[in-house]
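Here is the structure we will look at, set down as structure tokens.
Note that one protein chain of the assembly has been removed; the remaining protein chains are unaltered in position.
For reference, chains read A and B in written order, and residue numbers begin at 1 within each chain.
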Amino acid sequence: MSLAVDNLQVYYRTLRGDCHALDGVTFAVADGEIMGLAGESGCGKTTLGKSLIRLDGRMRLVGGGAALDGEKLPLGNDKAMDKFRFHEVSIVPQYAMSALNPIRKVGRMISEVLGARGVSYDETLPELRRRLGLVGLDENVLDMYPIELSGGMKQRVVMVLSTLLDPSLLIADELTSALDVSSQKAVSEMLVEFRDRGFVKSAIVITHDLAVLYQIADTILVMYAGKLAEKAPAETIVHAPRHPYTKMLLASLPEVGVTYSEQRLNGIPGRPPSLFDPPTGCRFRHRCPLASEKCLEEPPFVEIEPGHHVACWEA
Amino acid sequence: MATVEPPVESLAGEPVAAEATAPRRRFGYELLYFALRNRKLVVGLSVVLALLVLAIVGPWLTDADPFEFGYPIGEPPSRDYWLGTTSAGQDVYAQFVYGLRSSFIVGALSAAIASLIAMTIGFVSGYRGGIIDEILGMLTNVVLVLPTLAVLIVFAAYLSVGSLVAEAVLIGVTLWPWAARAIRAQTFSLASREFVSLARLSGAGSTRIIVREIAPNMSSYLFLVFILLFGGGVLTAATLDFLGLGPAQVMSLGQMMYTAVYSSALQLGMWWWFIPPGLGITAIVGGLYITNVGLDEVFNPRLRER
Partner (left out) sequence: MSRYFARKIAIYLLTFFVAVTIDFAIPRLMPGDPIDGLIARFQADPTASEELHGYFTESFGLDQPLWEQYLTFWRGLLQGDLGPSIAYIGSSVSELIWAALPYTLALLVPAIVLSYIAGNRVGALAARRKSLDNTVLPAAYILSATPYMWLALVLAYVLAFKLGWFPVSGAYDFSLQPAWTWEFVRSFLSHWFLPFLTLFLVAFGGWAIGMRNLIIYELEADYANYLRSLGAPGRLVRRYAYGNAVLPQMTGLALALGAVVAGALVTEIVFGYPGIGSLILTAIQNRDYFLLQGIFLLIIVGVLIANFIVDIAYVIVDPRTRTGLQGS
């Protein structure tokens, strides 16, 4: 499958005005690609992930759209999107650990959801058991209540459930943020295995943790303040980034073996701009060491070399 | 990896971090803005304040004493007797406005007492945890399960409540359990936050932390609890008075209904005697409840957009 996002704009309507959370993003995800979506808090990556499957209460589709395998996704129409949800597009939410109904046994909840979506639970059961085994869960998990499971177990259940119908696109929102390092490794590898086995065709992995993305993603898309900064294969992003923000982001990561007494951690000075009244031109210019007059005009997201897009005049 | 130097100056002279203006003051104004726009808050508060004004000013508008006899018997409302008279020749309007006063006094006092107890127990329970929490929890549970009215009946019948203050104390001492539980739960969640750990690290004692750090962060919640206790206090006092267990020498709305029923006002159709007092109570308590909902919406932005 392939996903093509075209100038997607999603704002949050608030009493203080519109928050320009996602202000015109255009990119594509190819068949079989795991794309990492990275950026700091508030850059719009979760908004992007959510808007591809379900607009939250306060989110409004202001412009643009997306197409899956050439078929336009009715992002703004909640009822119409139902057809695609679970079957074509699925999400493992950030709150996966509390996503299960506390007063239902896991198996019963799965059967009720499947039934409501017109899928036979009995027919799906063997495959369900197989996949549970794959992620390291015993099949009697189905007979337990969520409270009897650990956080990691619940998350794996949600992963299995969300991918049970082999969706074309899986959105994984902060899959590893709440886990310890060894679980992070396990869960990330699970995701890759799901893709390799064809349970999902492509995936968008949303996280602020570049290290994880380096391990599992084919390409990485970096966002800043509601706009795209850079997209490139994972290797390229980590070893040869072109956008100043990406460079500074990588530079602020601690190095293995280096202690604080030898070298201070560098952050990126300043704060992201307010999204209620975003600045004109490049949104990074206030914090960018390479900023110049040119940056008053917004740089387009162009392909500077095959498979490598950057939005910067200096790249 | 190359080190990065901070930008010397940004272009176009715009400040780097534009949000330095006093956020505290803006927050207060923002609250007021929402408060005035919240219909429930405005309506509820207006009703309560209107009755409060009536309670204060009403008695000045009449010479009659609520307990005074000698007026024409059983008169319906007229220009001379705005709310009519009782079957014993007392002025109902006078009784009503003095009764309103009593309701406000008892409500406020009992709420204050109950709040104090609830805060003490709730804060200590929630902050300290452990065995203290268990013990206080048991205490709370026992007082909670004890049916308030039964206890109040026994107390009031034997101790014969002589004044509004006594009544308020009695009520305050039985109404606090739910509030204590609620405050405890809130304190729990606040106590695990970083600013509390910071305060503890700086050597502050428990009481100081509770008073200086935790309570102010819960101030809006405490206020809401107080309002609900106020309403509860008014209702409970009305019930006590209706049973003849309130201070007999002080006029109260519950007492009005007590006497009315006692004197078969219902069978005699003397609606002006028993409708106004209950109406007053419903208005006060209903106004308080609705104000409470409105305030909750003002304090918690998440509820606003519904």
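In this text, contacts are C-beta pairs under 8 Å (C-beta built on N, C-alpha and C of every residue); 3 or more make two chains touch, one makes a residue touch a chain.
Only a predicted model underlies this, so the values are computations on that prediction, with no experimental measurement involved.
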{"item": "Candidate in contact with the missing chain, chosen from A:C43, A:M59, A:L73 or A:I91", "value": "A:I91"}
{"item": "Contact residue for the chain not shown (choose from B:W176, B:Y221 or B:F274)", "value": "B:F274"}
{"item": "Options B:V151, B:A166, B:A199 or B:A215, residue touching the unrepresented chain", "value": "B:V151"}
{"item": "Residues of chain A (touch criterion as defined above) contacting the omitted chain", "value": "53-54, 56, 81-87, 90-91, 93, 95-96, 98-105, 112-113, 116-117, 145, 147-148, 158, 161-162"}
{"item": "Sites on chain B contacted by the missing partner chain, in the whole complex", "value": "138, 141-142, 144-151, 153-155, 157-159, 178, 231, 235, 238-239, 242-245, 254, 257, 260-261, 266-267, 269, 271, 274-275, 277-279, 281-282, 285-286, 288-290, 293, 306"}
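In this section, only the chains that are shown with their structure count from here on.
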{"item": "Rounded Å distance between chain A and chain B, as computed from the means of their C-alpha atoms", "value": "47"}
